[in-house]
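Excluded from the complex is one protein chain; the other protein chains are retained at their positions.
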Amino acid sequence: MELRINGAAYQVEAQADTPLLWVLRDDLGLTGTKYGCGLAQCGACSVLVDGVVVRACVTPVAGVEGREVSTIEAIEDDPVGKKVVAAWVEHQVAQCGYCQSGQVMAATALLKHTPNPSNEQIDAAMVNLCRCGTYNAIHAAMHALAQGEKA
Amino acid sequence: MDTFPELAKLQAGETVNLSRRRFLAGTAVGALVLGFGLPLGIPRVQAATHAERGTQVPAFLEIRPDGTVRLLSPFMEGGQGPFTAMAQIVGEELDVDPANFVVESAPPGEAYVVMENGMRITGGSMSVRMSYPTMRRLGALARAMLLQAGAEKLGVPLAELSTTPGTVVHTTTGRSIPYGELAGRAMDLPVPDPTTLKLRDPATFRWIGKPVMRLDARDKSTGKAMYCIDITVENMLHAAVQHAPRLGMTVGGLRNEAEVKAMHGVHSVHQLPGAVAVVARRWWHAKRAVEALQVDWQEAAAGATVRAMPADFSSDRWVEHLGATQGPARDEEQAGDFAATLGSAPTKVEASYHNQYLNHAQLEPPSALARFNPDGTLEVWLPNQAPDMFRDDIAKRTGLDASQITLHSPLLGGFFGRHFLYESANPYPQAIALAKAVGQPVKLIWSREEEFLRDVLRPVATVKFRAALDADGMPIALEAVSATEGPTEALAGKQGEKIDPTALEGLSGKAYAIAHKRIAQVYVKGPAMLGYWRSVGNSLNDFFYESFLDELADKGGKDPFELRLHLLRDNPRLTHLLQAVGELSGGWKRGPFTAEDGSRRARGVAMASPFGSEAAVIAEVSIENGQVKVHDIWQAIDPGSIVNPAIIEHQVNGAVALGLSQTLVEEAVYVDGMPRARNYDLYPILPPSRMARVHVRIIESGAKMGGIGEPPLPAVAPAVANAVAQLTGKRVRSLPMSRHTFS
Partner (left out) sequence: MTRRMKTTLGWLLLPCAVAAGLVTWYVTREPASPFERTQVAIDDPALVSRGEYVARLGDCVACHSLPGQKPFAGGLEMATPLGAIHATNITPDADTGIGSYSLADFDRAVRQGVAPGGRRLYPAMPYPSYAKLSDEDVKALYAFFMRSVQPARQPNQASSIPWPLNMRWPIALWNGLFAATEPYADKPGQDALWNRGAYIVQGPGHCGSCHTPRGLAFNEKALDDSGAPFLAGALLDGWYAPSLRADHNTGLGRWSEADVVQFLKTGRNRHAVVFGSMTEAFNNSTQFMTDQDLSAIARYLKSLPGDPARDGTPWQYQDEPGVAQLDRPGAHTYVTRCASCHGMDGKGQGEWMPPLAGATSALAKENASAINITLNGSQRVVAAGMPDAYRMPAFRAQLSDQEVAEVLSFVRSAWGNHGPTVDPAAVAKLRDHTDPASSSPIILQMR
């Protein structure tokens, strides 16, 4: 099947029910998208499909044929994603960093649809788990992004 | 995580009965061999003097033509920040901006044994505090070599040269040469005598003690950071395992091996000790196929080398059993005459506490990649806290000489004590066996479900407290008897000569002036395999002690904050710390009070003295839908002196998150010998919605440098519990609080 990922077309041979996550990681070598739980519980595998954040571990690859998939590898090609990364660095969000690809993708998805989210909207969208407890740093970075867009 | 000192009880073959605190204070240097008769490969560190250790500059540093510095760190990066700290410390003396560093994990080897206790591990919150002088000196040695090379190149006396960041400068002429141009020549020079070096005056530090940006922040925000699970090598196959439902069980036979072999993408099917494996072209294929394998599991044989999990094990019943277990107890700490004081005291207080098992639940599932090279050597990539120990264990398992083994230590996707050498809970022996069997490199990933099945657990304890108050309501005697097994003695499989300090730390080592005390352990060997979990014994024991201390305050009619100040009146460091956290919170205010949003709230206070640092916490809570909501955590922490205040603030946030997680929601429940949770669905960890605001004050008292990764955790649970008791009148004597309903 043909997949469109980060603006490029890829031919992959995968069974229809294979999770997008493992096609990205093992077939295409895009290992920035992480495996954490395989059960849509943690969000480490978050990617964008047609601009909407989805959890790649529970996305059968057949369902994204003909749709536009964006992963962390191309995050800085997106103007919103670039700002998110800058804020993540500025606020020194990452600790172990394992969940942060997913956090950055979730943040980008929110800001693409809602450039000036309220605190409630931030809290509602930023639900991925982080075992290192970077939640406050994430919130600070998101708050700054929301304010920055307003300014 | 405060692991190895306790294991390393023997020095040069003779018993040394060092208390942990003394050991951590660095009194023990020398050849370390195994304590407890453990089958663990602690490296036999050659007797080495401080002067020799950490001086082999070329082993650590590579200065590239463009001036960037590649530093091999003796310590692993798992988020706690040692890579950045090492760059700050070395860079300060080398005179290179830490931002120009590229830091990677050093391989195993004696050159990297830089800790003052003669070891090299990442754990026990020891990395920076145990290597700080050595790593400074390393930077200074390298700078001296660059200066020497500069003198030779410019043909001027050494005394006329100085440095600016990244550059050797001739002070009189202003001529300068970038480090990158001198490095080749400098690294060929002999390393100077360290005693001739003069280190930089701390008053002139540019990077040490400053909030230097993390070196890994960008890579970790763009998906470029590589963890073990991400690594690939040419011609690599993928593997997944299905573990025996209970530890110790073995493979009796496979019912459908032929069918599974025929499944899509499957390369081969394998039987391993206590597990079956499928090797496939893709991990997803391996994972699905191995789940499809129908295995006849046999009960553990009598002589099983691992701790066999009984079919009827229940974690709830085990805690009840601990609570019902009577003596004999061994004393860890004794002062005054507890029994006599209690007997004659006007007021007596008794209470019994317990905690819960916990999983590590780091976000990166365990993995290992093994490759046998044509020359017979073996390369292994695996997440670890102690490369020498792991390499030696691999040597033992494979029969290879250590020199034939290359060990790579990638970034850790979560630390928390998970990456120690746990006999039953590491994937690399399986990966090596599979690579050997298939004659190709194999990367093995444990699915989240397999990880929850094999992860080692944070220990449980039941503690019976008795205490006496004098006529004024002041505590004068306190006894804590803990029925428990510590992680170190669990790994050893038996009780050691001395009490396992990781079992009682946090009950012992408290600074309060209570004249008569007894802290003792009833050793109860359990059926579940235990491990180290961030802040180890302190993670439970400070909850018990500091909660009970509030009970004493209430019984004696004292304010718990004032009582602590009273009991610390002769301890200026802790008095200052406690006052600092009070101040940080806007002044001690116990409540209950009504907050601006109309909710009823109260605050609790607690302290802890873990891993060489001191911590004090105030928590503010309310009750929402019958459950505890923690609004704010104020934490004052005194690690003596610091390297990076920004990283410390983030570490405090992280430790608070984990502390809240174990307080509010987390527990590993076993029923019928099996963990109820095999994923995060039934093992909830703190979600963002339950995180508290965190306010940090760092205090540099100038005391000997302490740890940072773990110390901010232990006081969180008791501060919350004390606030809840004040708000609801209900004293919580067990965790997590999700087992209780509040109104």
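Each chain carries a letter (A and B) given by its place in the written order, and its residues are counted from 1.
Going forward, a contact is a pair of C-beta atoms (placed from the backbone, for glycine too) under 8 Å apart; a residue touches a chain by one contact, two chains touch by 3 or more.
Keep in mind it's a predicted model, so treat the numbers as computed, not measured.
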In the whole complex, not just what's shown, which of B:232, B:256, B:440 or B:599 touches the removed chain? B:256
For the chain not shown, which residue from A:6, A:41, A:70 or A:134 touches it across the whole complex? A:41
From A:3, A:54 or A:109, residue that would touch the chain that is not displayed: A:54
Per the touch definition above, residue among B:62, B:152, B:291 or B:379 touching the missing chain: B:291
For chain B, enumerate the residues touching the unshown chain of the complex. 245, 255-256, 259, 263, 288, 291-292, 294, 297, 449, 625-627, 665, 676-679, 681-684, 687, 738
Could you pull out which residues of chain A are in touch with the chain that's been left out? 16-19, 39-41, 52, 54-55, 58-60, 62-63, 120-121, 124, 127
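Just so it is clear, only the chains that are shown with their structure count from here on.
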Taking each chain's mean CA coordinate, chain A and chain B are separated, in whole Å, by 29
Which residues of chain B touch chain A in the complex? 78-81, 213-214, 216-227, 229-230, 232, 238, 264, 282-284, 361-365, 411-416, 445, 447-448, 646-647, 650-651, 653-658, 661, 679-681, 685-689, 691, 693-694
Taking the complex as given, what residues does chain A use to touch chain B? 15, 18-19, 22, 25-27, 29, 31-39, 41-42, 44, 71-73, 75-76, 85, 88-89, 92-101, 104, 123, 126-139
